[in-house]
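Only one protein chain is missing from this complex, and each of the others stays in its spot.
This part shows chain A:
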Amino acid sequence: MASSIRVRATSNGDTTEVQALIQHPMDSGFVKDAKGEIIPPHFIQVLTFEYDGKPVFVADWGGGVSKDPYVKFAFKGGKKGDDLKVSWVDNKGATDTTTAKIQ
C-alpha cells in the first residue's frame, strides 16, 4: 500500500524546507453524516519529523486541522541525500511512517 505521507524536503545548503501532505480524514467528532449521525472523531494526534535521530519538528494536532493535512516548516542544516523520517499516530492508535531523501 502506498504511504499516506507525501514529503518534500529541499536543502538550499543552509536550511532544509519541508512540506508534508498526509492522507487522513481528520474527523473532528462534530460533523454529522447524511443520516444525521455523528461521525466519530478520527484524527492524527502527533506528527513527528526526525533528522539524524533527533526530532526537528513535532506537531500535536486536534480535530480542527483540515482533512488531508498539510504542514510546512524549515530547519537549519540537513544535507542533500540525507534521510528525513516522518511518522504519525492518530487517536485510534493507527500509525504510518515514511523516510524521505532531502533533495
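Things to note:
The criterion applied here is as follows: a contact is a pair of C-beta atoms (placed from the backbone, for glycine too) under 8 Å apart; a residue touches a chain by one contact, two chains touch by 3 or more; residues count from 1.
One rule holds in what follows: contacts and distances are computed from a predicted model.
For the chain of the complex excluded from view, the name given in UniProt is "Thiosulfate-binding protein SoxY" [choices: "Transporter", "Thiosulfate-binding protein SoxY", "Serine/threonine-protein kinase RsbT" or "Thiolase C-terminal domain-containing protein"].
Residue positions on chain A in contact with the hidden chain: 15, 26, 28, 30-32, 45-46, 54-67, 69-77, in rising order.
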